[in-house]
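Missing here: one protein chain of the complex. Every other protein chain is in place.
== subunit A ==
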Amino acid sequence: MNKEFEFVIGLEVHLQVKTESKMFCRCAADYFGQKPNSRVCPVCLGLPGALPVPNALAVKKCLSLCLATNCQINKISKFDRKNYFYPDLPKGYQISQYDLPLGENGFLEFDVDSDSRRVRIRRIHLEEDTGKSMHTNEETLLDFNKSGIPLIEIVTEPDFVDIEEVLAFAKRLRQTVRFLGISNADMEKGQMRYELNMSLRKVGSQKLPQYKVEVKNIGSISVLEKVIKYEFERQADILASGKLPTQETRGLRDLSGKTYSQRIKEDADDYRYFPEPDIPPMHFSDEYLEEIKSTICELPQARKHRYVFDYKLEPDTAEVLITSKVRSDWFEEAIEKIKDTALIKEIAKWLIKDVNAIIKEQKLKLSELKFTPKQFSQLVEMLYQKKLSGTLAKQVLAEMNSTGDEPEAIVNRKGLSIMADETELIKVIKTVFKDNANVVGDTKKNPNAAKFLLGQVMKATKGKADPAESARLIADLLSKE
């Protein structure tokens, strides 16, 4: 990347709110994958005479996001009409919010390489989604199932200084809305979309650039990354040649991140906003806002930091644990009442590695596992107390997931507990030595020989031997050979 320039980036994020019904009518909001125009009524089709009635749950969810991102709430808020013509906009205006959004002046914290960062949020408002146009060579088809789906728009200040910040912010925001139950933020279903506002300036310059390029409808974080890289090169080349990039809206043709000019705009669009006369202004009482505040759970950033500070987990481990609330909650349940941070670390490690492996392999959800978080932590505890070896623990885990039995019951039933009797173990080692006399002879020259012998001991005991203890005894016996 050209070292002469740096980013000025602001993001607009559109987020579909998870509700039963649409924003302004009672049509079902489960539009994805449904037969076109099967989730429509006079309101979301914009028929003459139909009127909007706001969805109280969508307002509540948007307020909870405002509160979770430290926004000031406009206790008197209202909807406004944003007027423009487009075939997938059935009323000729979108009901949105203009000068009194639900929330303003907030921020979101996230980490880049264990470094805490903060990006300011200019505003968060609630609006309705549009319908969908599908272009074929011959014609354009319109599907209004998406028309009127509640949509939250989050606008940041142009605070991002590097690409990692943008990506980490996007991820943390996605986790946050999932934690809050506001949205599934399923990118593949278009539930979270990004709009990038980007320009470049000379490194060290404090001034905002004289132009701004807008890239609309970015459907995933990976495409977002590609677009930023592409735009950086494109804009840097133009600037390096002494010109100023055109102020314009650019679009995407595919997922490569390459952008193309869609529309040149010199002035701000005139949407002729005015207060929506069909919906009275909203008044939020302190009690109502307090009630919402009390329902806000611990958020991913806070939870991650707690894992790092209280449980001494590695930041990367903590980050993986908070990828989803389900996983994080599962972990919390597993470590409940456990004080020993070393054991907690072991539980985290096993959750991320071995439980995840089962889930991936068997295409399960965490909630579909046969064993409970508590049973899982019991198993890890047995391992931690050296009652089981790693190999045995894996066997028990697999058994737990097929039977749902307690780990201890499985261990007892299968006689899987670790060989506690040292004389018994010494006997096994001696037999291994006898059977592999040539290897025993090699141990002085080849350090791997001892490892081979340990492997043979584990094999002979079907994994019941404690590997550390066995290694110690092998070394001990070898020295006496």
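The criterion applied here is as follows: a residue touches a chain if its C-beta (ideal position, glycine included) is under 8 Å from a C-beta of that chain, and two chains touch if they have at least 3 such contacts; residues count from 1.
One rule holds in what follows: contacts and distances are computed from a predicted model.
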Assuming one chain is omitted from the figure, identify its UniProt name from "Glutamyl-tRNA(Gln) amidotransferase subunit A", "Cation antiporter", "MaoC-like domain-containing protein" or "ATP-binding transport protein NatA".
-> "Glutamyl-tRNA(Gln) amidotransferase subunit A"
Out of A:Asp254, A:Asp270 or A:Asp421, which touches the unshown chain?
-> A:Asp270
Quick one: which of A:Gly33, A:Pro48 or A:Gly204 touches the chain that's been left out?
-> A:Pro48
Omitted-chain footprint on subunit A covers residues 42, 45-54, 81, 83, 85-87, 90-93, 140, 142, 268, 270, 272-274, 277-280
